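A short write-up of the structure that comes next.
One protein chain omitted, others in place.
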Amino acid sequence: MASELRAVHYVNQFFAGLGGEAAAGTPVQVRREPVGAGRALAAALGAHARIVATVIAGDNYFSDERERARAAVRDALRELAPDVVIAGPAFEAGRYGIACAEVCRIAGAEGIPAVTAMHPGAPGVLMYRREVLIVPTSASAADMPAALGALARLAVKVGRREPLGPADVEGYLPRGLRKSGERAEPGSKRALDMLEAKLAGRPYASEVPYVAPEVVPPAPPLRDLARAQIALVTTGGLVPKGNPDGQTSGNAKRYFRYPIAQLETLRPGEWEAYHVGYFTHLVDRNPNYVLPLGYMRELEKAGVIGALHPWAYTLPGVSTPVAAARRLGEGIAAQLRDARVGGCLLVST
Amino acid sequence: MRLELGSFPVRDARFGTRTRWADGVLEIDRAAVLAAVRRDPLVSTVELEIARPGESVRIWPVRDVVEPRVKAQGPGVVYPGWFGRSIETVGRGRTHRLAGLGVPEVSSVNWHDAGGDFVDQYIDMSGPWAALIPQSRLVNVCCVVEPEPALAVQTKNEVVHRATLTVADQLAAVVRDLTPPDVEVFELPPAAASLPGVVYIQCVHSPQAMSHSEHTFCTGTYGLTRLAPPWLLHPNEILDGALSGPYRTMFATSWAVVNNPVLLELYRRHGRSLRFLGVIVFRTEWTTQDEKDLMAEQAGKLAAMLGAQGAVVTWDAGGNEFIEVVHAVRACERLGIKTVFLTSEDSAEGGAPSMLKPVPEADAIVTTGFFNTSLLELGRVPPVERVIGYRRKSAGDAVDATIAGGEAVETAGAIAPPWRYDDHYGFNRLSTFAH
Partner (left out) sequence: MISAIYDLALTTGASRVVRGCRIEHVCGNPTLGAEKDHAYGLTIIRTALGALTAAVTGPTLFDPTESPPETVHAS
């Protein structure tokens, strides 16, 4: 049998039994025993782990004196050097939930496994679910026994540094990670089983839950186009003829930029599209279809735009995972910003 | 429409003095089969080689795997429509198949000449890549074929696939007049109206938008791969190969489409838990938003006109085709048709969505896992003793992880698996989990 883990528990003033709002300014303190809710947690941990200390802070103190509170928690954890940190449960509480998540982050930075518990709608979940292991609870502290059971089970697992299984199996909130693994039945059978459940009104769980797309605040409009420097970017995989830099035809891992300051237009025979996702012969005949340099020169001469940025950016936008696309886009945007580009035309195939 | 499918199991194949099947062993008159292929004057070279499960063999590269089938009774021919084969509607009578046998199409011929699109799939007969590939469990009689080098790429594609079908025809012909040890009957008799009506929307990729070719590669409908409005097929037509053709993943080859477990599972549930209404074949990779949305709307409308209460949607591609596919899911849901979407996933690195466009109506998704093999943590696959096909690989680029920096690699060595896995039809249990 594995040896008994040394656990540190974090609770706020209320769950430590110090009082409600009146005690919310309590500074960080350490007691070398289970306190308040920690006594029930100790029972749930049983022989697997022992609460060697409880770290307590008032909710207001933790949010108002954020840096001091965090430093005090970090110092306490360094001194106690536990095998695992357990924070909460915080249920639906706003400040307490955030404090629990932050305590877990501090523990993580110190290399100590940590877990907390709160309601999936709590602000701490919205802010920290990607970084912190959170056991879902109901909104109310009346659910304490169930919440402590789940929390204790997961705390022992991470404390022993055992590999974690999927979120729904282990009982934590998904952190936005997806990992490969096998299910009990082949995909074909699971699809028809899910369809029959859906048709019969029985519960079923989509294996890829809907995630709302990221909301991107629009950049403010260009005030004076006639003075602005405009850049051209394409995902059409346009490269100088012969693909001298060895751009891939898809699954882009990097982007390229080519000087266009001396060019009036893009001539066929000098450029080619290297892109696995579309019929590239038309672009080979007229590269301006994906990198409209000729038009931009006309408009530059007519004074419609201030200047055309001297570099054109290109990559093959095909089979590129969203994560990679985001990283490439950030790189291009940073370079354009540094070059004081005011606006950008991105042509996507 | 009633189809009897007679299976002749194949445990082993070997070259011999005449082609015949007996007790699970296929003997092949190599010279006679090759002579049949060479009747096409556009064939430059052709060879047959046998690979068995468990052997230290790599078949490289593979454009298609065809299961030998033959019409024993009833109209038409199997794998109809390709290169002048009859287009008479198939799916009736009796078809015989060599179960457990595959004919891989092995050639250096590329799909097309627009933009770095290379054939890069291969089959290992043992090892970690073999464990994921259904065709690695077949006795494979490989058709290694090269067309005359002066031909245009479209014609080259035709020549090599025609050669493969010729080999499959030659092998299947020897069981046409035999009595199969096992017969399964496929028909859709009227079923209780209380059972929910279900359509299968099978999305298949057209090559047109990439190659402007209407008939070189990709899964064809009676040999036609061109972009067209949705087709309505009886599942028996598909069992006779009305949907077939070379394609870029092992899970979309001809063998995979006639053995599609979604299709077979729907059949087996007909009259028990659902009424299988038919297959809407939805061709994908339209190149404007309106075309994509029109086809998605029409697929949903067809499903509704068939009286569907439920639909299963699968697809065989990646990239922008996702739009019309997921919009077909949305169209069905908006018409009140409860829909399940079977798909693979892209990387979710950094918490990014693993699908191109999130659609709230797609609320019942089954995932066959990451399609990119780099996320499957297979590492390099071990070297093999024997390569069927080409010992050196010099085409390709970094999209194909077997080539680093474009230099030639020895295909017998320890190399990366093909970059794309992509179990389109849910053969395997691999999936992904939220962590």
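Letters A and B mark the chains in the order given here, with residues in each chain numbered from 1 onward.
As a working rule, a contact is a pair of C-beta atoms (placed from the backbone, for glycine too) under 8 Å apart; a residue touches a chain by one contact, two chains touch by 3 or more.
The shown structure was predicted, so the numbers you read here are calculated from the model rather than taken from an experiment.
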Subject >> Selected from A:131, A:168, A:182 or A:298 as touching the chain missing from the view >> reply: A:298
Subject >> Omitted-chain contact residue, chosen from A:13, A:26, A:116 or A:349 >> reply: A:349
Subject >> Residue of A:230, A:276, A:315 or A:336 in touch with the missing chain, whole complex considered >> reply: A:230
**OP:** Check each of A:161, A:285 or A:337 against the chain that is not shown and name the one that touches it.
**Re:** A:285
Original post:
In the complete complex, which positions of chain B touch the hidden chain?
Top reply: 209, 287-289, 292-293, 320, 323, 356-358
Subject >> Residues of chain A in contact with the chain not shown >> reply: 213-223, 225, 228, 230, 236, 277-280, 282-283, 285-286, 288-290, 292, 295-296, 298-299, 304-305, 322, 342-343, 345-349
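One rule holds in what follows: only the chains that are shown with their structure count from here on.
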Original post:
Which whole number of Å gives the spacing of the CA centres of chain A and chain B?
Top reply: 36
Subject >> chain A residues within the chain B interface of the complex >> reply: 130, 164-169, 174-192, 194-196, 198-199, 204, 206-213, 237, 246, 248-251, 253, 273-281, 318-319, 321-324, 326-327
Subject >> Residues of chain B touching chain A in the complex >> reply: 114-117, 196, 198, 208-212, 260-262, 264-266, 269, 273-274, 287, 309-312, 318-320, 338-340, 342-343, 345-360, 362-370, 372, 375-377, 397-399, 405-406, 419, 423, 425-435
